[in-house]
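This structure is in structure tokens; I'll ask about it shortly.
All protein chains but one are shown in place.
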Amino acid sequence: MNREMAKMTWKEFDQIKETKPVILPIGSMEQHGYHLPMQTDVIISSGLAKMLAEQIDGIVAPPVNYGYKSQPSSGGGPLFPGTIDLNGVTLIQLVHDILVEFARDGVKKMFLVNGHFENEPYIIEAMDMVTKEYDIQLVLASWWDNITDDVVEKVFDEVPFPSWALEHAAITETSMVMVFAPELVHMDRFVEEPVYHPGPYYKYPVQKGMVPDSGALATARTSSLEKGELLVHGIVDEFVKIYKEALV
Amino acid sequence: MNREMAKMTWKEFDQIKETKPVILPIGSMEQHGYHLPMQTDVIISSGLAKMLAEQIDGIVAPPVNYGYKSQPSSGGGPLFPGTIDLNGVTLIQLVHDILVEFARDGVKKMFLVNGHFENEPYIIEAMDMVTKEYDIQLVLASWWDNITDDVVEKVFDEVPFPSWALEHAAITETSMVMVFAPELVHMDRFVEEPVYHPGPYYKYPVQKGMVPDSGALATARTSSLEKGELLVHGIVDEFVKIYKEALV
Amino acid sequence: MNREMAKMTWKEFDQIKETKPVILPIGSMEQHGYHLPMQTDVIISSGLAKMLAEQIDGIVAPPVNYGYKSQPSSGGGPLFPGTIDLNGVTLIQLVHDILVEFARDGVKKMFLVNGHFENEPYIIEAMDMVTKEYDIQLVLASWWDNITDDVVEKVFDEVPFPSWALEHAAITETSMVMVFAPELVHMDRFVEEPVYHPGPYYKYPVQKGMVPDSGALATARTSSLEKGELLVHGIVDEFVKIYKEALV
Amino acid sequence: MNREMAKMTWKEFDQIKETKPVILPIGSMEQHGYHLPMQTDVIISSGLAKMLAEQIDGIVAPPVNYGYKSQPSSGGGPLFPGTIDLNGVTLIQLVHDILVEFARDGVKKMFLVNGHFENEPYIIEAMDMVTKEYDIQLVLASWWDNITDDVVEKVFDEVPFPSWALEHAAITETSMVMVFAPELVHMDRFVEEPVYHPGPYYKYPVQKGMVPDSGALATARTSSLEKGELLVHGIVDEFVKIYKEALV
Amino acid sequence: MNREMAKMTWKEFDQIKETKPVILPIGSMEQHGYHLPMQTDVIISSGLAKMLAEQIDGIVAPPVNYGYKSQPSSGGGPLFPGTIDLNGVTLIQLVHDILVEFARDGVKKMFLVNGHFENEPYIIEAMDMVTKEYDIQLVLASWWDNITDDVVEKVFDEVPFPSWALEHAAITETSMVMVFAPELVHMDRFVEEPVYHPGPYYKYPVQKGMVPDSGALATARTSSLEKGELLVHGIVDEFVKIYKEALV
Partner (left out) sequence: MNREMAKMTWKEFDQIKETKPVILPIGSMEQHGYHLPMQTDVIISSGLAKMLAEQIDGIVAPPVNYGYKSQPSSGGGPLFPGTIDLNGVTLIQLVHDILVEFARDGVKKMFLVNGHFENEPYIIEAMDMVTKEYDIQLVLASWWDNITDDVVEKVFDEVPFPSWALEHAAITETSMVMVFAPELVHMDRFVEEPVYHPGPYYKYPVQKGMVPDSGALATARTSSLEKGELLVHGIVDEFVKIYKEALV
């Protein structure tokens, strides 16, 4: 069964819109080191969304391809070419309009899968605005918040876990792209860099040299397809729990 | 050679960003009759963008997946489920931010390929705003404006040409989806309906019954892969001419 | 009977506001060649509005004097001095606020007469927003969409019809200003220029030399008061049909 | 010599745009009692603008026909039918865009003539924004701030002067409309009402009964063409002084 | 009893929110001559708010510390360092959001005490927007509108009354700060300057030299604690009358 709304006719969607949950993947266009593609966040959020759809009998909406501004300490920041940053207001309005339209179509439940750290507050703002006006149940889950300790331990078997913000173009993302788009992972280009310790503050304007040269904020060494499988299945299991807890 | 920016690393993009044109496909999520998928406009604009990239040695940016509000007389309007409409301000800001970021990255030339009739004025507004602030050359071309009389004649060999606004989910779009995503064309579901003659005015609020039941605004009968090939090659030839005239 | 709301007292308006349709002319401040005044679009839309008011027993609201940005291929573009362009968002809000206020006053039906090509999508956006919130019936008609083939044939008896977008400061507008404000037509200043063929695309930033020197996009030769009369009566007849079809 | 920009061709404007000041009248669509027309503020500001243009060799731009929200204590408020109120943001943007376009055209000096009390702060906001970005000299003057004590004394020879905020649809406005559009003054409909004393505060939501029934906030008795002439000449004299002091 | 909401727990507020009026002081960060502190408008509006709260059994919300742009003829203008000006749209939204939240909390009546001349129209705009959507009664009062003739006479016993707009950093404000924060009044730094007569117009861009060097627009000479006491008690008495007239 096709679960991608992009590929459905309106009539197909019409028959299921009020009964099935709609899953919206939200990504970004952002540098991911020397070895990962720039739409890593779309690839992962879309990949997880499709897996989740199978588990909860849902529909996957077309992804939001561009996201909020990359920040140095969680995404490398705006100085890397190819990172295409939306203003906060733009992302709020974009997600707002999409959610409103689903609500107006009669959709009752939506599950937003976020793949880009910096998107989160702007998506939440849109969710708050929409649910003040429309009767729809919305859940937002980011993958990094949904990895059990057990999985973390297995994934970080050799390398110490840095922090979720620093897991940018690092083991978790690399391993998951190995699952969803292995041909786009270039481990041969990966360069080990000194451990990056961003300060506990935000500095603007952003300046060159704040982050590692490659744009990867932690090591991708020891990434593997196996770890990727462990991650994506573990995350989707948690997403299913959320769905059952919050949307049913 | 990979021309899809989504699949590039930032380093790959960095080496070509100032010399190669960036092509941005802009589509919509909109009903396209009983027989075409809802992301038809993304499929066509992305497909043409990739072909164009080959011809002008360009790069294809990730598509804009959601577009401006469908209107009854050119897209069937907002009452069809699955049509996800952005507000005008939202689309202006979205395209604005994307263009600004490419300009800040040092990109010199961009070619915007539009696949959704209603998007046009909002894209133009964004282009105007960006070029008042940034030094970048921008061109917008919609596919229906770039079909030569010769091609029109061949495509409308049996059926009379209705108008570009009405060529929604009709012969041209159907034939082109046969080229780019044949598995998503369901000609068996196509239903011939009486010829639709929208009045020469706009009426709001939009009401049920204004447009044909299927959402196709003209017939898709006589659509074929051959016509699709004729169209896409003809259009891309025209796009290449535009590029040579306006961006080089 | 006075049909201009500008000249009414509030008490006069109060007595008819719920029963009579309100007609809103929307124009622009835009170059119209060497021979026509810059408020041609206000003159024509206001003139037609007054004629329509007589036919449908309506009221004419004060015109919107400034409109959306002139574009090279339909209005000559922003480089002609005296062309005063509103941003898209501004026009949306302006029309939105005006329509909302009429709706709050209890007006049930409004007929918007548009005289400036580039305004159309922004007016539509405002209409869509207002009718989502307020209970009012709105119709928008542009004069060029409401000229029957019969009239076109008679008007373009010598000169071939170029296209509606190019009918800028050309035969139709010139002839109609001859009806509404003959003292402002300076045919002696008209200069015939080579036929203008804009490319099938939009290029930004707009550059000098894209359009004919005079700003007229097609010839005004053969304009006449007779043609003007033919046009305005023909258009108003069509407007009356629209009114009867869509607003009664 | 024609001084109305609306009636000029772009070429005429082009020859004078950098040397002559542009005068922009800003009005409103607002109830003005039982005896004055709803575009009183446009009539007065346009009338004064034309007189001023003669004195300072200036050009008059098309008026802004709709203004900021009428308030009970200075315009009767929003509950009178026919009062069409713009939101503050809308008026700021509208005036902003108009001023920006004149600045981009090369105009060096503009004189804004305001005829509607409530417009003032929003016009000032636009002026501040524009002059932060563009090199243009702007002056705003409202007519009621430019009546000398001498004129006040003569105008309020029988009736005591209430306050400028309350001079709504009262002696000064009535007398000036007698100058500019005498056929629109209906003194026979004027009804004397008890003196209105608005409280020294603003109350929202606005409620019925806050203001006199007619909408006139002070008496129009003793209005006359002579007083009107005295007023308009006196005001224009002051405007000329401002021009000489602030814009030359 | 504590009447400052800032110091309450939510539970304390919960018990009184529907029965007691909430008083919101709105100030600015603006130069006030050589002798008064830059938050004079916050000090005065907060001081009056607390006194009013005692009289009407109300609650005082935290003050709005930043306000709309200082203007030369009423606040000295933007060129004095330390004057921190909000854009009009920002102040509208800020006050809007605060009022909406109180309305959503179930508060029925709010009394806004304004201490900064230039804020007034933007606060009113917010009040209008909120009361169109929410069921709450709102009153705005500025202190200078609520001084009886009797008090004016006593305060301006030696110095002639200039006008309320010019009473900036002058006798009334100085005397009131002597009541609420005497340690912040530096009369020894006060410098008598020539009487300032702003022209009856607004000029942008604002230029140096338009206003007195000190930023005080009228003399502060003869300010005293006694006058301050007279003023604040007189004003609060008027505020109580307003409350009884408009909110009970």
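Side notes on the structure shown:
First chain written, first letter: the chains are A, B, C, D and E, and each begins at residue 1.
The criterion applied here is as follows: a contact is a pair of C-beta atoms (placed from the backbone, for glycine too) under 8 Å apart; a residue touches a chain by one contact, two chains touch by 3 or more.
Since we're looking at a predicted model, the values are computed, not measured.
Partner chains of the missing chain, restricted to those shown and counted over the full complex, are A, E.
Listed residues E:P21, E:G47 or E:G215: the one in touch with the omitted chain is E:G215. Considering E:V42, E:M127, E:A141 or E:A220, the position touching the chain not shown turns out to be E:V42 (whole complex). Residue in contact with the omitted chain (choice from E:T90, E:T148 or E:Q207): E:T90. Of the residues in chain E, those that touch the hidden partner chain are 5-11, 13-14, 17, 29, 31-39, 42, 61-66, 78, 80-87, 89-90, 93-94, 96-98, 101-102, 104-106, 181, 184, 186, 189, 215. Counting over the whole complex, chain A has residues 69, 71, 78, 87-89, 92, 118, 120-122, 124-125, 127-132, 137-141, 145-146, 199-205, 238, 242, 245-246 touching the chain that is not drawn.
The rule we apply is simple: only the chains that are shown with their structure count from here on.
Touch-path distance (fewest steps) from chain C to chain D is 1.
Averaging C-alpha coordinates per chain and comparing to chain B, the farthest chain turns out to be E. Among the chains present, the centre nearest to the common Cα mean is that of C. A separation of 55 Å divides the Cα centre of chain A from that of chain D. Chain E has its Cα centroid 48 Å from the Cα centroid of chain A.
Residue positions of chain E touching 2 or more other chains: none.
Of all possible chain pairs, those that touch are A-B, B-C, C-D, D-E.
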